[in-house]
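All protein chains but one are shown at their positions in the complex.
Our next item is chain A:
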């Protein structure tokens, strides 16, 4: 890969990397035909983000044809390249990114004012492809607004607050701090109400409320605010991920965040449903049957990006073959299954699902050894097949 970013786009790239650093510790780099994909996922795999920079974003963009190349590296080291974000716009004239597969290094060369040349040679690891599978277009509730609206909303919550709950009606959106049940007596509740006319687009089909982590949203807001791009929010029912995205003609960013499923009865029913028949205890791959909503694509074949705008994502389409309702009912509970296997006699309401851990692809990701040795052709297919078997 060989590409050049100039002018204000250097800052856009830097901001994107900084907002990805709010998600996870590693940056997944994948130069694709349709642009450069930068992705990150958090350690509990409950939050995923992807930026796709189209070839037009760059003043030069060439990828070697014929084979796909993917790598990952510590996001901190890439952040270090763009350390002085504030002065970046003034000092950096051109950024040259070059991937040397032979030498196993990714080189960032910043051409700065006064002829100063900064070269960062970063080492990287080969990586599996990181691909969240989601179909935001099928979501019931869609909103779009200028980032300012969300920034002004989020600013009222303390930095220590982990999660917010977003509820919608036909005319309004409420954003409030999420407080766990046991803390409710002590906690202060903050709720903001946004009228639909504050949004550029406000489409509600189901009156739902979802709870998700604020940290990642803040990360995206920093990016959206600096680029001035409107933020779109897509969500469905509790438990299904919320998708936040920014798009313009040369880039697309998608943040997929797990939401809490806070209805214990529903959850119980759902998990029962998912438990018939109970999965073979030792079959690791079978574990992920329900967690296809976001799945890791371990296949070597170039998988089309689920987030890429030009093509219909293969993974997403695999999902959408199944009835949407089934999608919603049975997604996500791989973790719970595991837990319930362990404590079959435990509280019938199921373990409290406070943490978002592994909601999507916790168990989907095989250990790295398995990753390389196991000839997994396509996980989506595997997932949908077993799903079909079950139902």
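Basically, a contact is a pair of C-beta atoms (placed from the backbone, for glycine too) under 8 Å apart; a residue touches a chain by one contact, two chains touch by 3 or more; residues count from 1.
The rule we apply is simple: contacts and distances are computed from a predicted model.
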| item | value |
| --- | --- |
| Options "Probable cytosolic iron-sulfur protein assembly protein CIAO1 homolog", "Elongin-C", "Ribosomal RNA-processing protein 43" or "Cell cycle checkpoint protein RAD1": UniProt name of the undisplayed chain | "Cell cycle checkpoint protein RAD1" |
| Contact partner of the left-out chain, one of A:59, A:121, A:169 or A:205 | A:121 |
| Contact partner of the left-out chain, one of A:6, A:44 or A:77 | A:77 |
| Residues of chain A in contact with the chain not shown | 73-74, 76-77, 80, 83-84, 87, 91, 105, 114-123 |
